[in-house]
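Heads up, one of the protein chains got dropped from this complex, but the rest are sitting where they should.
Chain nomenclature is as follows: A and B, assigned in order of appearance, with residue numbering initiated at 1 for each chain independently.
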Amino acid sequence: MRKTRGILITAMTWVLVLMFFFPIGWMVFTSLKSEGDAALIPPRFIADLSFDQYAIVFERGMGAYLLNSLTASVGSTILVLLLAIPAAYGLSIRPIKKVKDVLFFFISTRFLPAAASILPVFFILKSVGALDNITAMTFLYAAMNLPIAVWMMRSFFNEVPLEIVEAAQIDGANLRTELVRVVLPILLPGIAAVALICFIFSWNEYFLATLLTTFQARTTPPFLASFVDGRGQFLAVLSAAATIAVLPVIIAGWAAQKQLVRGLAMGAVK
Amino acid sequence: MLVKKRALAVGAGLIISAVALSGCSGAGTSSKNVTLTLATVNNPQMKDMEELKGTFEKDNPGIKVNFVQMEEGDLRAAVTADVASGAGQYDVVTVGAYEVPQWGAQGWLKDLTPSLKDDKAYDVDDILPPVRTALSVDGKQYAVPFYGESSILMYNKEMFAAAGLTMPNEPTWQEVAGFAKKLNTAETAGICLRGKPGWGDLFAPLTTVVQTFGGTWYDENWDAQVDSPEFTEAVNFYVDLLKDAGEKDPVSNSFTECLNQLSAGKVAMWYDASVAASILEDPTSSKVAGKMGYVHAPVNKTEESGWLWSWNLAVPATSKNADAATTFVKWATSKKYQRLVGETLGWTRVPPGARTSTYSIPEYKEAAAAFAPITLEVMNAVNPKQPGLNPQPWVGIQYVTIPEFQDVGNQVAQLVADAIAGRSSVEDALAKGQKIAQAAGDKQK
């Protein structure tokens, strides 16, 4: 009886997950069709499949854009983690006055819509000669993601049982050992989630990249958008480009979700 | 933790290599070698240009061209910010006919007149006169057309034959509405018209309808005419036609959406840009190739009602490589380039609507027989100085060449879209639109 129910829940889970995934699956399917078939009415489930659209994408040199995206996303994620982990730790475990003010400040930096701040940023970067510069983009993305990371990390830190920290302190662990040896391993699922979210936001950021980069530092999303044809069919080739662009993130997602699971296995510290 | 450390090392390595890479490319730009950065819209003709840039680079050793392709709205945002602030990131920009005279008058674009006039082989007088008019201010030409278009009525000949209808060469809107209602069935729409809010989407065809119904955006004193009886009649006509015999979900639809429905044989008629014809006649993507007919834009009170648009290449005044940029701009709009496209990519892909001589190339005439003559005919017939019944204080057909127009056009288009969806009446929408348009008009006085 219990087993049947388990199977039923599993089946339901899969059905729902696949429904949610369907648009992405359909995108991958579309990327293997020809433009004519992709725009066909009514939609067809059987079509001649080929990798022609992928060839078109790579002919236009997607590699350089992917490298730029990787630099900005990995760079900014590392920078965010380096800044956010100590900050969240300080705000959570160590006593500090005005914790709320600091937390509120971080989150408030996300309140200004991009469309309002982008022209000021454009003029600032122009005046320091940092337009079309991947380092500038890395820093901007780090600033964009830092508040999210601080808030998320802090709530994960709040979960660390006090006794563990205090036990470490009795052992005579100094601040860094305390953080690295004792606290971080407990937080691995949290760090994985934060890193993944920061990576995704940087990887997919479109608006800043379109206006602040031209060629040298151009990232993947604006390149992707250039497949949207202003005067013709583009669904298949866009799907191919989007599929390629999403692969690194899926790999990152896969890796991060393994870390998420690993948190479970660390029963020892609980 | 090992995983994290490795990730860190990989990340650091990537950053170092990226810095090294950018350092290399920076060092490569010596005085002799020039790298041009070109911003362009992502239309098929521009993609062909990118494909063929190798020929230019081979003929002009030392000049390299980097293409940055963008969606139309992004291109406008990025290029306007760059050019208006003098950031000088682009050496060649693709500018619409709407912006060229405005930017030219600001001194943001290099005056190309001298270098075009002196070049006999380039033959500047070959450029279609109405297009050239739209790109010049006080006799100075600030851009050259890469391709141009007008608007025509396209119809499915099979459907017309099946229903026993004949399309005249110069139809009126009343006739078209009659046909549309007869041909509208549960399966196929009578006509596809743009309903996507935007000054360049919905209001491109709708402005021409307004003009042929005797309306206009502004009178000679820059007083807005959006709530005038003529403007209202035209918009009511357009909205009713969409309701009675138009495509489903019109607010989603602009050029590409209608193109897909036409290609699939789901619509009987379509009033839109003339460049659509070359895509509808391509059998690899269109089910209706060879079954389509092309006639003049429908009219009501005027003789001719097609619009006029061109995508043009220009050199920003801030470009540090203005000479090399001018060389490229001329190459891409030359007669030689058109032959190059025809011979390497196929004759239907030659950029249309820019040069008169295009229409006398025998191979092009043969390949584009279905739509080339009508395109040339309409483009030469339209009058951008006075497209409507009354004189207007600007040059341009489906747009008004003032900085505020894209904003006015967009907002009024959103209001009209609400009327198309039945959320408001046309009269209410245009009453609000009148205020928005008048505020912009007052700034011109």
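Just so it is clear, contacts are C-beta pairs under 8 Å (C-beta built on N, C-alpha and C of every residue); 3 or more make two chains touch, one makes a residue touch a chain.
Following the convention adopted for this analysis, contacts and distances are computed from a predicted model.
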Name per UniProt, for the chain absent here [options: "Cytochrome c", "Sugar ABC transporter permease", "NADH-quinone oxidoreductase subunit B" or "Acyl-CoA dehydrogenase"]: "Sugar ABC transporter permease"
Among A:Ser50, A:Ser155 or A:Thr177, residue touching the chain not depicted: A:Ser155
Touch with the omitted chain, as defined above, among A:Ser50, A:Ser117 or A:Thr177: A:Ser117
Among B:Gln106, B:Asn236 or B:Asn380, residue touching the chain not depicted: B:Gln106
Where the unshown chain meets chain A, residue by residue: 6, 9-10, 12-14, 16-18, 20-24, 26-27, 30, 39-43, 83-84, 86-87, 89-121, 123-124, 139-140, 142-144, 146-148, 150-152, 155-156, 158-159, 162, 175, 189-190, 192-193, 196-197, 200, 203-204, 206-208, 220-221, 224-225, 228, 235, 238-239, 241-242, 245-246, 249-250, 253-254, 257-258, 260-261, 263-264, 267, 270
Residues from chain B at the interface with the omitted partner, ascending: 73, 76-77, 80-81, 84, 102-103, 106, 195-198, 247-252, 257, 260-261, 264, 266, 403-404, 406-407, 410-411, 413-414, 417-418, 420-421, 423, 432
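In the analysis below, only the chains that are shown with their structure count from here on.
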Whole-Å gap between the CA centroids of chain A and chain B: 36
Chain A residues touching chain B - in the complex, by the definition given at the top: 34-36, 39-41, 60, 67-68, 70-71, 74-75, 77-78, 119, 122-123, 126, 131-132, 134-135, 138, 184-185, 191, 210-211, 214-218, 222, 225-234, 255, 259
Residue ranges of chain B in contact with chain A within the complex: 1, 3-4, 7-8, 10-12, 14-15, 18-19, 21-22, 25, 37, 39, 41-45, 50, 66, 68-72, 74, 77-78, 81, 85, 87, 89-90, 255-256, 259-261, 263-264, 266, 273, 275-276, 279, 284-286
